[in-house]
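This part shows chain A:
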Amino acid sequence: MTAAVESVRTLTLREVGPAERGTRPDEVVIALSPAFGEPFTKTIVDVPHAEVIRQLLAGIEERGGSARIIKVYRTADLAAIAHFGAKLSGSGIAVGVLSRGTTVLHQRDLARLSNLELFPQAPLLDAEVFRMIGANAAQYAQGQSPRPVPTRNDQMARPRWQAKAALLHLKEFECIDHARAAVEVEPVITRVD
Partner candidate 1 sequence: MTSDVSELTPADYPLSINRPDLLRTPTGKALGDITMAGVVSGEVTNEDLRVTPDTLVMQGQIAESVGRRQLGENCRRAAEMTAIPDEEVLAMYNALRPNASTAAQLEEIASRLEGTYSASTCAALVREAAQVYAARTLLAEEDS
Partner candidate 2 sequence: MTAVAPRSESAVHTSKRTAILEDRPVNLDGFVEEWPEKGLVAMESDYDPQPSVRVEDGRIVELDGRTRDAFDFMDTYIADHAIDVETCEAAVATPSVEIARMLVDPRTSRDEIVALGRGLTPAKILDVVKLMNVVEIMMGIQKTRSRRTPANQAHSTSAKDNPIQVAADAAEAAVRGFAELETTLGVLRYAPLVAIGLQVGGQTGRGGVLTQCALEEATELDLGMRGITAYAETISIYGTESVFVDGDDTPWSKAFLASAYASRGIKMRFTSGTGSEVQMGNAEGRSMLYLEIRCILMAKGAGVQGLQNGSISCIGVPGAVPGGIRAVAAENLVASWMDLECASGNDQSFSHSPMRRTSRLLPQMLPGTDFVCSGYSGVPNKDNMFAGSNLDTEDYDDWNVIQRDMQVDGGLRHVREDVILQVRNKAARAMQAVFAELDLPAITDEEVEAATYADSSDDYPDRDVLADLEGAKSVMDRGITGLDLVKVLERTGFGDVAENYLQVLRQRVSGDLLQTAAIFTGDFVPLAAINDANDYAGPGTGYRLSGERWEELKKLRHVTSAENPEEEVV
């Protein structure tokens, strides 16, 4: 079900105000890292950020959930980003995403370093996986117990991706802005034909 993306879409994150605590009991917060969308535009394996957001939102929508997106500037630590999002989430469920693609499903009552589902190998995450992550997030938010998204593994990911992942991680750290509070954003996805 690779959503055969022939047309390219671009993503703009339009700031709508400070990130605040939500009230909808079934909402999922998608918490993005400092470099997500801007300056970076795609994951470590070139999945466009527009597609990451579109598929996460589609997964949530397909399961009848609602979503808000926030962008975090003060940390580039995935666990911290996701846990921060979970605390703002009306349901307590958040999806944390780094610009290189690494993703985690978090819940506000969990310890920061714990998680509901973790997808540590960014090179193995494609559009289909992001859709399933979104669907599971919505189900957790509704108090259901979805089957965990099947995890993939590849021994040879280390030689190919380990250093690029470190580099992207460092770049993400560069975009940390301690003075800037997290904001709620609205995704504007434009199709470029």
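The rule we apply is simple: a contact is a pair of C-beta atoms (placed from the backbone, for glycine too) under 8 Å apart; a residue touches a chain by one contact, two chains touch by 3 or more; residues count from 1.
Per the selection procedure, all candidates are chains of the complex that A comes from, given by their letters.
Just so you know, these numbers come straight off a predicted model, no measurement behind them.
Asks: Since the rest of 1 or 2 are in the complex but keep clear of chain A, which one touches it?
Replies: Candidate touching chain A in this assembly: 2.
Asks: Provide the residue numbers of chain A that touch candidate 2 in the complex, in ascending order.
Replies: Its residues touching candidate 2 are 45-46, 76, 123-124, 126, 152, 154-167, 169-170, 173-174.
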